[in-house]
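I have placed the structure first, in the form of structure tokens, so that the comments after it can refer back to it.
With one protein chain withheld, the remaining protein chains of the complex are depicted in position.
Every chain is named by a letter (A, B and C) in the order it is written, and numbering of its residues begins at 1.
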Amino acid sequence: MSASLSIAAPAVASATSLAHRYRQVRQRTMLLCQPLLPEDTVVQPMIDVSPPKWHLAHVTWFFETFLLKAYLPGYTVYHAEYAFLFNSYYNSLGSRVNRADRGTLSRPALADVYSYRAHIDEQMARLLELADTLPDDFQELFELGLQHEQQHQELLATDIKYILSTSPLAPAYLPALAPATPTAAPAVAWLPVPGGVSRIGYEGSGFCFDNEQAPHDVLTPDFELQNRLVTNGEYLAFMEAGGYQDFRYWLGEGWDLVQTQSWEAPLYWTLHEGQWHRFTHHGLQPVNMAAPVTHISFYEADAYAHWAGARLPTEPEWEVAARYFEATPTHGTFLESNLLDPQPLPPDADPTRCHQLLGDAWEWTYSAYHPYPGYVRAAGALGEYNGKFMINQLVLRGGSCATPVSHIRLTYRNFFHADKRWQFTGIRLAR
Amino acid sequence: MSASLSIAAPAVASATSLAHRYRQVRQRTMLLCQPLLPEDTVVQPMIDVSPPKWHLAHVTWFFETFLLKAYLPGYTVYHAEYAFLFNSYYNSLGSRVNRADRGTLSRPALADVYSYRAHIDEQMARLLELADTLPDDFQELFELGLQHEQQHQELLATDIKYILSTSPLAPAYLPALAPATPTAAPAVAWLPVPGGVSRIGYEGSGFCFDNEQAPHDVLTPDFELQNRLVTNGEYLAFMEAGGYQDFRYWLGEGWDLVQTQSWEAPLYWTLHEGQWHRFTHHGLQPVNMAAPVTHISFYEADAYAHWAGARLPTEPEWEVAARYFEATPTHGTFLESNLLDPQPLPPDADPTRCHQLLGDAWEWTYSAYHPYPGYVRAAGALGEYNGKFMINQLVLRGGSCATPVSHIRLTYRNFFHADKRWQFTGIRLAR
Amino acid sequence: MSASLSIAAPAVASATSLAHRYRQVRQRTMLLCQPLLPEDTVVQPMIDVSPPKWHLAHVTWFFETFLLKAYLPGYTVYHAEYAFLFNSYYNSLGSRVNRADRGTLSRPALADVYSYRAHIDEQMARLLELADTLPDDFQELFELGLQHEQQHQELLATDIKYILSTSPLAPAYLPALAPATPTAAPAVAWLPVPGGVSRIGYEGSGFCFDNEQAPHDVLTPDFELQNRLVTNGEYLAFMEAGGYQDFRYWLGEGWDLVQTQSWEAPLYWTLHEGQWHRFTHHGLQPVNMAAPVTHISFYEADAYAHWAGARLPTEPEWEVAARYFEATPTHGTFLESNLLDPQPLPPDADPTRCHQLLGDAWEWTYSAYHPYPGYVRAAGALGEYNGKFMINQLVLRGGSCATPVSHIRLTYRNFFHADKRWQFTGIRLAR
Partner (left out) sequence: MSASLSIAAPAVASATSLAHRYRQVRQRTMLLCQPLLPEDTVVQPMIDVSPPKWHLAHVTWFFETFLLKAYLPGYTVYHAEYAFLFNSYYNSLGSRVNRADRGTLSRPALADVYSYRAHIDEQMARLLELADTLPDDFQELFELGLQHEQQHQELLATDIKYILSTSPLAPAYLPALAPATPTAAPAVAWLPVPGGVSRIGYEGSGFCFDNEQAPHDVLTPDFELQNRLVTNGEYLAFMEAGGYQDFRYWLGEGWDLVQTQSWEAPLYWTLHEGQWHRFTHHGLQPVNMAAPVTHISFYEADAYAHWAGARLPTEPEWEVAARYFEATPTHGTFLESNLLDPQPLPPDADPTRCHQLLGDAWEWTYSAYHPYPGYVRAAGALGEYNGKFMINQLVLRGGSCATPVSHIRLTYRNFFHADKRWQFTGIRLAR
């Protein structure tokens, strides 16, 4: 990872503020895992989901490997086998547990992983005291370690949801909510976005991932964007109109999945006593028709758009629009709210503004996750961070109710395969 | 399960002795799980292995389903979903968790399963006070429940071993042993067994499984049996002679497995600093050359026998020989010893006697697990206990170091598919 | 393959009679393939089915490899690649085409395979002229080559049926038959067979396969056998009684197949305008209710027997009964009739005799295909002929309408996995 290319240099910070920020991020991870039993932290009910115990250790291994080993004089590795156990995908760093087998390992136990975290936190405190004496690239890697942990906070939230959902007991991770008073979502409006040549990609002086660079010009047409996310109620209309039974709305690979996986609703939806419910972090809840639909694949998003006579935006369109509408995170739902579910707009939300661009649900774009012009994969292990995934995935934008608010940017490029449904993914229509 | 046919009627026992025996068996299960962390009780690293948490609940569900529901007036089910979660394979009793998915369920938690056990134990205590007033078949089903739990004790022991073995940390379930003083196994001798018509199958008045009946005559030839199990040292000679590289010793399906699974030693063997070690309940240990070889598939047992110029005994031969040699469990290693590893014979063991017929290692026979003449599958759920597995499996005899000593009999028919290696399986040669 | 052990020495025959017999067997294979188009000889619609082109070449390769190369002075191999292409499963003879890929090879073309056959036939004629001068084991191997080709004649007949069945055009291999006049099968009778010690296995002076040896004593109980094969009409009664919907009749692995494969009738049965039809070598035909049921797996045979309150015979019982009833091939349907379908008994067939023991349909026994006592696998490539398959298969007895009549014996042991349905397999009940 080259400083000048892939990660914009953050303003230099004091050792004290670094230590403060480190503790803050690390504590958030611990808070997220607090409601879990040791049993919950071991299992891997599908290949995309990692055991929470693994997340807890992997983000820690990242600090140990890229910071302590590199910068703390005399540092000795905590446990010789941990690199094998907690490396995610870095070929540069040797062999590792097969991804599909992460859920077969009961040891090291959760308590051992917490000890590992505590040990690394101590050593990191020691290292941060030396921050002023360290070379320039230290702060960059440090920041990357924190951003990496924030990414795993989002994965923790969504993986925990999936893990708990597999039990027929439908256990609640958070206390059940008081039933929402049914309200209608505000009316849909189409907001025009003028076309032309615009600049996208990260240009500021803070942190960004290498995949947000280089900033470059794009040409977008005149188009219109909907003023809010598609709601559960709207999506239910698609279902009730036979959307899952009519191949004409679907991409071919999507239609195959509808049939082989027997999809007939978003992930986590289930009919309970004749009424649609969703499994949530709060247990099984009736579907709130005014809230944004989530847990849908790109195929479902695209089929819905077809049915609705619209389309999904492209990635350049999304960013151009988000800049045009001056989207801010102020009103979105993020991880810190601990709601872990996208929220309905107030019925009186201003229909002339574009809502929910940041937070609530990741918005599928109809753009492949490919390198930006001028993108250069870094040398060394960190070159494997983003670049090697740039094929067969789609870009999602805007963050979700499981994204830390300090982690999102207008230029942030998230990416998933078109069939994935366990993230908080949603739909924004364009035309 | 019909009383007269499948399970010989045990002598009627007093309510007090029933309660005593119940507590004894149930406590043994708890003892077995005591060294485990909650994390260890959740995972399923391969399809044959069930999570300990599942075993603990399943044997409990058996008492609830077949005894409490049937005989305790006014009994209400502990939890509506537990039948779905903890039914193993009874079609009569409705749908159930896919076997391969047992390791994806973090809930109910281990503590909840222990509460379930405690509740059922209380209710069973109440029921056993009424034992004198219950119909005849009650004691039979009660005994079956205990025998069933003993079967799962053996599975717990072997599944725990497999679960812990998957971690590169090689955690020990029991304290490591002092290194064994190397001794030679006593010399092999071939003991003649006269042929003729003999009776096999259970004829006594105690408990037996339905598959041990009906007793019937078999005709066996004159043959010879080895006086002890094949040792690790003898098996290593086969390995070093290229046994795993020469297809001529192997059944076709076995040879395919050698290649696709890259078998080159028994399960759990690993070369560590140039010396063969085995993963055991005591952690990684050097291979004791005088101890019986275990964790080999039928294919390996048969290939070894070919290489050694001998063969495996048939099931009738084994039982005829065991009766002829008047085998008793006195000298064998069983679960209660808590050694969980087959033991070498003393070097001065009497070479004219046949050793290790009971305990230490299950002995593969070259006989299919098919019904005995006169076998009748019972009506109802218990008819699924044994009969429906009578295809494509081989009979093993004699019990192992993980079998409770009160559970084994000369007529006991165990059965596994030819490729299974995670049980304590061993080799006895015939010719 | 050792002469004394595995194949009984045939009476020494003259060179002329050898040549005559060779031509006869080889021509039968050609006749079988005559109605085929080149296209029919290439495909492999499932792994058990081999392309007819492959059969034609493989049996020829057998003569080339085991006879011409071994006994004809100066013989040079016809084509260097043919051993790779047409070796079936002999590890001793080097690598070979993956079995599942036989149907991907369009070349060598059918015409080339016929040229290969003609060339080998010429060379075999030359070799047979020298027969009197050749060592003793030559005639044995020669006979094995012919018997081997006869085995593949049966496979050709059944594979051709399967191949043609996959086309929705239901092409007929033989001219359609005039519709059978519906007749009732003669009534079922149970014929007693006295128990005791009897001898089974081949003891004569003609040819037998190694797996029919050594002859040995068996002990069978008093039992009864049905006087004829189960008919289509009887099997339909099982179907209509819900046999495929009730797990209680089924072995566990069978019930899994019923569900995953959606079995609801024998292979080749289909409802056509409300009436059951079967695909046959004569195209699609109405099911003849008086004819024996065929194309059923062991699981179906066993489930039918359960439903009927009976059981399948064991292998020793079958052979003891066949000897007791002095079964002969006189009345059975064999390959030479070119009917390629089992035939109904005449309504007035003697109810006191045991019919259809030889010919018409292979009878599933409830005995595993394991070695007889005293069986010794031969050294060299021919040791792979039979012995390496002695696991996880069941013995079938009596030959079928696709077996050459000169190929069957009372001691003949055929074997298939329990799930196979594409052979002419049928049901004989015992109790």
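The working rule: a residue touches a chain if its C-beta (ideal position, glycine included) is under 8 Å from a C-beta of that chain, and two chains touch if they have at least 3 such contacts.
As the structure is a computational prediction, the values presented were derived from the model and not from experiment.
Shown chains touched by the hidden chain across the complete assembly: A, C. Only one residue in the set A:145, A:383 or A:426 touches the chain that does not appear here, and it is A:383. Per the touch definition above, the residue from A:191, A:368 or A:405 contacting the chain not shown is A:368. Considering the full assembly, A:218 is the residue among A:218, A:321, A:339 or A:357 that touches the omitted chain.
Which of A:116, A:162, A:255 or A:304 touches the hidden chain is settled by the complete complex: it is A:255. Within the entire complex, the positions of subunit A that touch the omitted partner chain are 89, 91-92, 197, 216-219, 221, 247-248, 250-255, 298-299, 306, 366-368, 370-371, 373, 377, 383-384, 388-392, 418.
Interface residues of subunit C facing the missing partner chain: 37-45, 53, 81, 84-85, 101, 103-110, 163-164, 166-169, 171.
Note that in this section only the chains that are shown with their structure count from here on.
The greatest centre-to-centre gap from subunit B, using C-alpha centroids, is found for A. At the centre of the protein atoms shown, by the Cα-centroid criterion, sits B.
Subunit C is reached from subunit B by a rotation of 180°, derived from superposing Cα atoms (nearest 5).
As a whole-number value, the distance joining the C-alpha centres of subunit A and subunit B reads 47 Å.
Spacing of subunit B relative to subunit C, judged by their CA centroids, is 38 angstrom.
If you average the CA atoms of subunit A and of subunit C, the two centres end up 60 Å from each other. Within subunit C, contacts with two or more other chains are made by no residue at all.
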